[in-house]
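Omission of a single protein chain aside, the complex is shown with its protein chains in their original locations.
And then subunit A:
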Amino acid sequence: MSDLLMEAHGLRKAYGRTEALRGVSFGLAAGERVAITGPSGSGKSTLLLSLAGILRPEAGEIRYAGSRLDDLSETARTRLRRREFGVVLQFGQLVPELTALQNVALPLMLERHDRTSADRLARGWLERLGASDVAAALPGELSGGEAQRVALARALVTSPRIVFADEPTGALDTVSGEALLVALHDAAKEAEAAVVVVTHDNRVAARADREIRLVDGMIA
């Protein structure tokens, strides 16, 4: 039995006639920080979204904590993602009608936590990430950096074992991007969560324990 937290073997995924992943294999240890890099269209995001259980690969297998992830139903994968993973995308993708605090509390509310404890935990994460002053703001009122901090708080509020981040600093200026990265790694370390981050940015990759470079859907 492998002591890896997550393993993937021979992943393949195509969009029409374009092959995004061509037999990619991957392993992630608990608490490890991995950067996935590569040129545009190399399959980085497809790999990350497949590992996070958002996309389903057409071939190959993904195991999380020893169990198959890729053959679970959509609902089962969503529940697993809600409990075990945190996901941050490039533009935050917050629910526009909910305040920052409500957005962070949302995964807990979906897990049937009572509102008071969900709010308390959400407020705690917003404070840790330096975003407590925007708790009552709606996503439309937040700057890009603030929205990403809120999205990161939402990803961490369930104490996930892996945080997946797809170009989390892609829409931010250098200073905000740097601040978010520090926050991401510090928070993940504190929560003992592994981090898988897709990036174009060498500075982001440099913060990782390991870098995987994809070219044309294969590991270079």
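The rule is short, and it goes like this: contacts are C-beta pairs under 8 Å (C-beta built on N, C-alpha and C of every residue); 3 or more make two chains touch, one makes a residue touch a chain; residues count from 1.
Everything that follows uses one rule, which is that contacts and distances are computed from a predicted model.
Q: If you look up the hidden chain in UniProt, what protein name do you find among "ABC3 transporter permease C-terminal domain-containing protein", "Nitrile hydratase subunit beta", "Heme chaperone HemW" or "Methylmalonyl Co-A mutase-associated GTPase MeaB"?
A: "ABC3 transporter permease C-terminal domain-containing protein"
Q: Which of these touches the unseen chain: A:71, A:97, A:173 or A:209?
A: Going through A:71, A:97, A:173 or A:209 one by one, A:97 is the residue touching the chain not shown.
Q: Pick from A:65, A:110 or A:220: which residue touches the chain that isn't shown?
A: Reading the full complex, the residue touching the unseen chain is A:110.
Q: Out of A:21, A:89 or A:181, point to the residue that touches the absent chain in the complete complex.
A: Only one of A:21, A:89 or A:181 touches the chain omitted from view, namely A:89.
Q: Tell me, which residues in subunit A touch the chain that this view leaves out?
A: For subunit A, the residues touching the absent chain are 49, 54, 74-75, 78-79, 81-82, 87, 89, 93-98, 102-103, 106-107, 109-111, 115, 154, 158.
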